[in-house]
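One structure is given below, represented as C-alpha cells, and several questions about it will come after.
Note that one protein chain is taken out, while the other chains of the complex remain in position.
Chain naming follows the written order as A and B, and within any one chain the residues start at number 1.
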Amino acid sequence: MSKPRTITPKPSDIYFFATCVVDQFFPGAGMDAITLLENQGIRVHFPEEQTCCGQPAYTSGFPDEARKVAALQLTLFPQDWPVVVPSGSCAGMMKHHYPTLFADDPVRKAQAEALSGRIYELTDFLVNVLDFKPEDHGQDCTVVLHTSCSARREMGVHLTGRKLIGDLAKVTLAQQDHESECCGFGGTFSVKQPEISAAMVEDKLKSLKATGAERVVSADCGCLMNILGHAAWKDKQEGRATPSLPGEHIASFLLRRTAQ
Amino acid sequence: MSARDRILAKLKAAPLLPKAEPDVAAWFAGHRPVESNDQKVERFRRCIELAHAEVHAVTPANWLAKLREVLASKQIDRLLVAEGTPHGAAALDTLPVQGVECSTYDMPIEAWKTEMFTATPASLTAARAAIAETGTLILWPDADEPRLMSLVPPVHIVLLDRTRLYNTFFEAMQTEGWKDGLPTNSLLVSGPSKTADIQQTLAYGAHGPKELVVLLLGDEQ
Partner (left out) sequence: MNAQPIHFKPTEGFRARSKAVVDNPFLRQSFRGAMDFLMSKRAAQFPDSEELESLRLLGEQIRQYNLGKLPELLVRLEENLTRNGVQVHWAETPDEANAIILGICQKHSAKLMVKGKSMVSEEIELNHAAEAAGIGALESDMGEYIVQLAHEKPSHIIMPAIHKTKEEIARLFAENVPGVEYTDNVDALIQIGRNVLRQKFLEADIGLSGVNFAVAETGTLCLVENEGNGRMCTTAPPVHIAITGIEKIVEKLEHVPPLLSLLTRSATGQNISTYFNMISSPRKPGEKDGPAEVHLVLLDNGRSQAYADEQLRKTLQCIRCGACMNHCPVYTRIGGHAYGTTYPGPIGKIISPHMLGLDATANMATASSLCGACGEVCPVRIPIPELLIRLREESASAPHANPSMRGQGAGHDGLTSAIWRAWAAVYSSPALYRTVSWLGSRLRGLTPRRQAGWTSVRTPIQPAPKRLRDMIKERN
C-alpha cells in the first residue's frame, strides 16, 4: 500500500501515456483527462510513438513479447517530467513490473527504474501532486465509483478517486456492497474463463445498480469496458432503449462537473 | 539412495538464499503491552469468557466450596482428580464426604479407557500458567494429570494461580525457557471444544470438553 506522497512543486510539463485502450476505445476519456490537466495550467505532452504498456502479453505469460513492447515505451519520456496514466492497471505495469521485466538488461533496467519513479495514476496525480480541488458546477446527482484492482492493490490509490468525488459539492457518492471486489475483467481472463468472469461482472453490476446511483465512474477503462459492456448487453436483453447504468471515466465526469 | 537422501540432495542442490534471522522479540516489544498483573487477569478473563469459558475468582479458603457449587449447578456428582497433586488431594479429602464421588487417574489408560470415555463427567486439573493476550491456559500434562484428563470428560475444571499470567505466548516460552526442553505434550487451551463446520454455526463440545471452568485462585476475591 503506498503512503500518502508529499506534494512536490506543481510541474509545468507532464507526459501523458494514454494506454492502448483509451487511444482506440475510449479516446474521449483521454481527451478529457488532457483537458482537465491543461486546465490546471500544465503543458501536456503526448508522445506520438506510444502504443501499449505491454501488460496483456505480460499477464498472459509472454514476457518476451511484453518486453519488446515495453522497451519502446521506455524511450518515449526523455525529459524528467511526470508521466501521467489514466489507468491504475497500466500505471501499475509501468511502475512496478517494468523494473523486474528488464532485470537482466542493466541499461534498460536503469531506465525502467528511473521511469518507475515518474509514473502517476491520474487521480493520484490530481490529488497528491496538483492538490486539485474540483469546484462543482453541476446539478445534484448520485454516482457510484468502481476502483480497479490494480489501482487499489498495486498502486494503492483507491482513496484518491473517492476524494475527488467527495470534493464535488453536489455529488453524492453511493456506497456499494463488496466495493473492493474485482469486476471480473482481468484481461484475457474474461476470454479464457468466460463463465467465471461473467458471474463476477453480473454480481458487480448488481451491486452498483443496487445503490440507486445514476452513473458509475471509474479511473480504469478496462473495468468500464467490462461493466458497461455487460450493462448494455443486459439492457438489450431486457429491451431497454436507454442505459440503466451509464458510466464514464472519472476524468470525463470531473471535467463536466467543473465546466463553468 | 533412500527417499531421505534423494530429498535432501534435491534441496541441497538448490540455491540456499539465506535470509537474516527475524527479530521476534523486537516485534513483541513494539506491539504488545506489558501489563500489571491485575490488567493481565482482566484481559485473560475477558478473552476466555468470550470463548465461552466460565471463570470464578476463588481464594485458597473457598475454592473447594466453589468447586462443589459449580459441580452442583451442573448436576455432576463424579469428579476425576489427580491424587498426586495438592489440589487433587484436597479435593479427595473434602468432596466425597459432601456427596461428590472422586475417581483418580491411578493406572494407565488401557486399563480403564471405556470408563474414561463413558463414565467420567468431569475432571479437575491445574494450569501451569496462562496467557492474557488470548485468554489461554497453559497445561503441561504429566504422570499425575495425564493428557486425556483435560480432553475426554465433558466438563473440565481448571485451577489457575492468578499470579501465573504472562502477557503473551512468546513471553511465556521465553521466560520459562521452553526451548531447552518440552514435556511429552504441552497444550494451550483457550475455551471449551468447538466447531463451526456446519454452516458456520458455532457449536460447543465438538469432541473435547463441552464446558471449561476456570477457578482463578488469588488471595482476595
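Assorted remarks:
Following the convention adopted for this analysis, a contact is a pair of C-beta atoms (placed from the backbone, for glycine too) under 8 Å apart; a residue touches a chain by one contact, two chains touch by 3 or more.
Bear in mind that the values here come from a model prediction, so they are computed numbers and not experimental data.
Of the listed positions B:13, B:61 or B:97, the one in contact with the omitted chain in the full complex is B:13. In the complete complex, the hidden chain is touched by one of B:2, B:36 or B:75, namely B:2. Although one chain is hidden here, its contacts on chain A can still be listed: residues 1, 18, 20, 22-28, 30-31, 34, 46, 48-52, 54, 56-66, 68-69, 71-72, 149-150, 152-154, 180-182, 184-203, 225-226, 229-230, 232-234, 236.
Looking at chain B, the residues touching the absent chain are 2-4, 6-8, 10-22, 24-25, 27-28, 30-31, 47, 51, 105, 107-110, 113-114, 117, 133-136, 142-143, 146-148, 151-152, 168-170, 173-174, 178-179, 181-201, 203, 205-209.
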